[in-house]
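Heads up, one of the protein chains got dropped from this complex, but the rest are sitting where they should.
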Amino acid sequence: MNIINIIIANVFINNYVFSRFLGTCPFLGVSNKMETATGMGVAVTFVTTLASVITFIIQKLILETAHIEYLQTIVFILVIASLVQFVELVLKKTSPALYNAMGVYLPLITTNCIVLGVAILNIQEKYNILETAASAFSAALGFSLALVLMASVREKLEIAEIHESLEGFPLTLIAAGLMSIAFAGFSGLM
Amino acid sequence: MNETLKLGLILFLVAAVSAGVLAFANEVTAPIIAEIEKQGSFGAIAEIFPEADDFQPLEEEKLNEIKASNNFVQEVTKALKGEEIIGYGLKVKSVGYGGDIISLIGINTEGRIVGFNVLQMSETPAVGSRIVDDPAFAESFIGKSATEKLVPVENPSADNEFLALSGATVSTTAVQAAVNGAVDAYVNYLSK
Partner (left out) sequence: MKISDIFKNGIIKQNPIFVQLIGMCSVLAVSSSLKNSVTMAIAVIGVLVLSNIVISMLRKVTPEKIRIPIFIVVIATFVTLVEMLMKAFMQPMYQALGIFIPLIVVNCIILARAEAFASKNSVFKSALDGVAMGLGYGIAITILGTIREIIGSGSLWGIQLFGEGFQPAALFVAPPGAFILLGILIAIFRTVVVKRFSE
């Protein structure tokens, strides 16, 4: 089943963070605490899935029929930016507590490479709308998985004693590298 | 004037200027890009069938039939000498380690593979990229049978064996799937 293959590939075999290097900035920035990590994961999953479906529709209905495919990059990123704004507004009105908790991280989703990246990849892979939604959802799921895993590691690292030069990001990156090796083990799956 | 309207107008203006600039750039570059892409596919197939004097795409209905039954074949080109078809160039796509691998497989009318050329890939340098870097890999396909499924082995000798790249299993398997897709298309649609 193609959709199952897509999901497994995006979460494990070609994990968007550990294999494709997308979403690295928020991955490093937000993964220090479990709470923010899960919150970010949920927000990104929602925005990514919605953005991919909307951009897919726009690509088919507008860009391809009018032969203005070269406007893809600019249209897609504007859609994503607007979507994030919209999500922020809705969140502010419906759940101020959650909005305050997420705070700074929401606008950052716009520059999260995964959102734009998977939207473009869906078109390149010539997926249909169902496959697009599955691909987007699983890509963000893989990102959330990476975030949560990293958060659990970093919370433990906080307490450990490390040489000053390695403290903080260098160690996080090395940890990410080791996790990436672990995930590479999945490549035999399909 | 209503502030939101004014803001919207400014944004629209900026977007319009941008769209205009890009439309102009597109006018200039699109033909160049189209040329290069065409060069890419016809150039490769001309190398595989040097005796051919013309190349034509396969009839649309037949191509659609093939595509309906086959996940790998993207395009089929007929290699012609005069009026006679001397072979087919099949453009196949499969998913490798770093993304899509697009290859061109040349099959002659006697059911033999006469050409294998990777057109596009983004496999890991020095690992999967050996499907391109290592000439022995492409060579291991030449002369092989296009009427049975091919398998990768360490020392290919039989009609249906090609070179396995050790340490690059994902890339090798991807190529295998694509080549066998071409074989399927040939056996079921083109050889009759």
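To keep things simple, chains are lettered A and B as they appear, and every chain counts its residues starting from 1.
Definition applied: contacts are C-beta pairs under 8 Å (C-beta built on N, C-alpha and C of every residue); 3 or more make two chains touch, one makes a residue touch a chain.
Quick caveat, the model's predicted, so the values are computed rather than measured.
The chain that is not displayed touches the following shown chains in the complete assembly: A, B. Within the set A:L22, A:V53, A:L91 or A:L106, the residue that contacts the chain not displayed is A:L22.
Among B:V14, B:A136 or B:V151, the one in contact with the hidden chain is B:V14.
In the full complex, chain A touches the hidden chain at residues 18-25, 28-29, 70-74, 77-78, 81-82, 110-113, 115-117, 120-121, 124, 164-166, 169-174, 176-178, 180-181, 184.
The omitted chain makes contact with chain B at the following residues, 6-7, 10-11, 14-15, 18, 21-22, 25-26, 29, 32-33, 36, 40, 99, 120, 122, 124-127, 167.
In this section, only the chains that are shown with their structure count from here on.
Computed centre separation for the pair chain A/chain B is 30 angstrom, with centres defined by C-alpha atoms. Here chain A touches chain B in the complex through residues 68, 70-71, 74, 78, 124-125, 187-188, going by the rule given at the top. Those residues of chain B lying in contact with chain A across their complex are 15, 18-19, 22-23, 25-26, 30, 97, 100, 169-170.
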